[in-house]
Every structure is written in C-alpha cells, then in structure tokens.
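Missing here is one protein chain; the remaining ones are kept as they sit in the complex.
Up next is subunit A:
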Amino acid sequence: MSTAGLRAQFPIFAAQQGTPFHYLDNAATGQICRAAAEALWHFETRARANVKRGVYRLADEATTAFQKARQEVAAYIGASDPDEVIFTSGCTLAINTAAHALALRLRPGDEILISELEHHSNIVPWQMAAARTGARVRAIPVTPEGRLACDRLDDLVTGRTRIIAVTHASNVTGAVTDVGALRDAADAVGALLLLDGAQRAAHGPLDVQTLGCDLYAFSAHKMFGPTGAGALWVRKDLLLDLPPFLGGGEMIRRVEIERSTYAPPPHRFEAGTPPIGPVIGMGAAAAWLATLDWAALGRQEIELTARTLEGLQSLDGVRIVGPVGTQARIGVVSFAVEGIHPHDVCQMLDEFGLALRGGHHCAQPLMDAFDLPATVRASLAPYNDAADVDALIEGLDTVIRRLR
C-alpha cells in the first residue's frame, strides 16, 4: 500500500487537508486508523451494552465483540492463548498490574532491575513495589549511544534479582533492546522478564512466545487504536499463579461479606466495566495492522529514519541523542539544538504544521544520564513520508536562524 493509500486509512489526514500537517509525534500517540475509529463508533452508537454479564441480544453481541478483540490482540502479539491477554486502560495500568501482582513474591533485599532508559511508567510502579516489600530497585545504565549497557548485566543481575523490567524500544532514543541477552541473564538467576512494549507495538506484529519475555505491556493509542485501552500479556503458567490487583465486579467467582474468591485469568485482572469501546477499537487496529506488508513498511521506516538522521546532522549545532545508525532501532529520533530550548523549537515548528514533542519525555533519569533537561523528538509512523522529514529539516533550519 502506498503512503497515500495508507493515509486514506487515517481520518485525521482528510480532516487536516488544506493546512500543513506533518505529524511526527507518534511516540506520544499515533493517529487512529479508520478500522479502529469505525469499530469504536459502531460499538458506541449501534451495539453498546455492558459485557460479560447480560444475556439479552445486545449484551451478548458486545461480549462477543470484546472477546473477538482479545483474539485479535492475541494474534497480533503471537500469544498462544487469547486468555493470556489482560485488557487495561493503557500501558501504565498494565505495568502497575504486573508490579502489584509480582510484588507479593518479593522479600526484603530482593532486587528489581530496571534501566536508565525507562519511561516513568516502568520506573515508578517498581519503586512503589520496592517500598512496600523492602526490595531494592537497581538500573542498567545506558551507553553513550542511548542503548542498554547489556555488558553490565553480569554485575547487575545477582542471586537476589527477581524481576527485570525494561523497555522493548526506547521512547527517547529509539533503541531496540537486545532481549536475548536479558533473557539469558534472567534465566541464570530465575528472574522474570517484563518488557514495556508501548513503543515497539506500533512497529509491526510480535511473537511474544519466541521473544523471550514473561510479561509484555502495551497500549492501544500508540498502535493506532483509541485512547483508554491497553493490554498486559502474561505467560499462561505465570498468569494462573498471580493474585489480582484491583478488586470489584467482573473479577470474582464468589463474594461473601468477609472474603471472596476470584475468577480465572484474564477476568481476575479486569475489575469493573472495562473500556469496552476502546478495547474493541484496539482489536480492530491490531487486525488491520496485521494485514499490512511489514517488510515494506520496515524498509520505509529505515529510509525515513536515515533521512531524518542525515538531515539533522547537516544542521549546525544539532546533536542526536541516541543511535546515529539505523540498526536495531525504531523511527524515534531525539535531538538537542545547541543554545535553543526544546519547547521553543517545538513551538516554532508548530508554525510550519510540524507536530513534535519537546521535553523530558517522561524519562528524567535518562535526561540526567545525558545531562540534558530535555530533547526534541521526531517519531515516525507508516503514514509519514519524505515530505514530512524534509519539512522538519527546513523548519528546524529556520528556527535555528531565528533564535540563535
């Protein structure tokens, strides 16, 4: 499918026609694809009812659609069983669910290994789990290129390491994690491995079974679905063993005044009415994404990432924060402009219809590691093209001339 053909599958582009629109903030949120938008709209206007309980026709259809979404999401990530997929409100709740459920296995002095590359949503839940249990949070440092320093794993993974929780792909540097090295390190000490897939999930189907992780968290809105939905995949044997996080309706087997028993997974982890419409939209997005030619889209992403890197490096005083090559990365490129604050850059780029994020990207430890307050970030999606990248480089050149 051509880029124009792809754009026709995203309603935002028709809505923005007539004004310059270069959307390069896909790492923050992707645009919703037509399949997801229509599924969401259909549910909310034609088939709206609560799920898992009602027996009337509409409720049964809603439950069927919700379960179909579970199958579609499971298929997209290569889960062996749809019931390994827990729906949440987003990646943040997915990681919090994991952190809370796994915290009960922690003892004082145990270690949780994260990294300096993490989004705050894969740092703070583990700090909270550590505070409750007396465990300790340690971090894999980053290399100067913005990758996990996996050569430090021998020192950092100890007999007390119980959980390793790291990003699958960085939301700042774009670096893709060497999961094999982490799996080996985790296996050596019997630790569990969680991957934060918020960024990676939008860049093509996954195979969690061969990837080597035990838990995988991701969100719908970054993979061109609605906001308000996400998922946590947990390997079946582990999932069956985990206690619930949130209590409420839908997650129980029987409730008495003093005690309750819980439903089997995934319902044990889906307390209350779930975000039904967004989940159905997430399923539709996953199903549509699975039909795309990801070999071609992968080549396109590499070409545009290279064009972005080369263009940025041609500008005076622009420094790439992250890998400068195209290997083992996604199309997320952060950079600093000497003497100009990222917010000023982004505010002025907006004048040219360029949507980019400037800030710490919820990764303050990484900013500290690079001794930067913030960066500007360009992040690509399949609907981006060379014109978007060229507009960025030209706009940035103008901003630098004006503000320096």
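Criterion: a contact is a pair of C-beta atoms (placed from the backbone, for glycine too) under 8 Å apart; a residue touches a chain by one contact, two chains touch by 3 or more; residues count from 1.
Basically, contacts and distances are computed from a predicted model.
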| item | value |
| --- | --- |
| Chain excluded from display, named as in UniProt, from "Iron-sulfur cluster assembly scaffold protein", "Cobalt ECF transporter T component CbiQ", "Phosphate transport system permease protein PstA" or "Transcriptional regulator" | "Iron-sulfur cluster assembly scaffold protein" |
| Sole contact to the chain not displayed, among A:E145, A:E250 or A:D344 | A:D344 |
| Of A:A285, A:M367, A:L380 or A:I400, the residue in touch with the unshown chain | A:M367 |
| Positions on subunit A contacted by the hidden chain, ascending | 341-344, 347-348, 350-351, 358-360, 364, 367, 373-374, 402-403 |
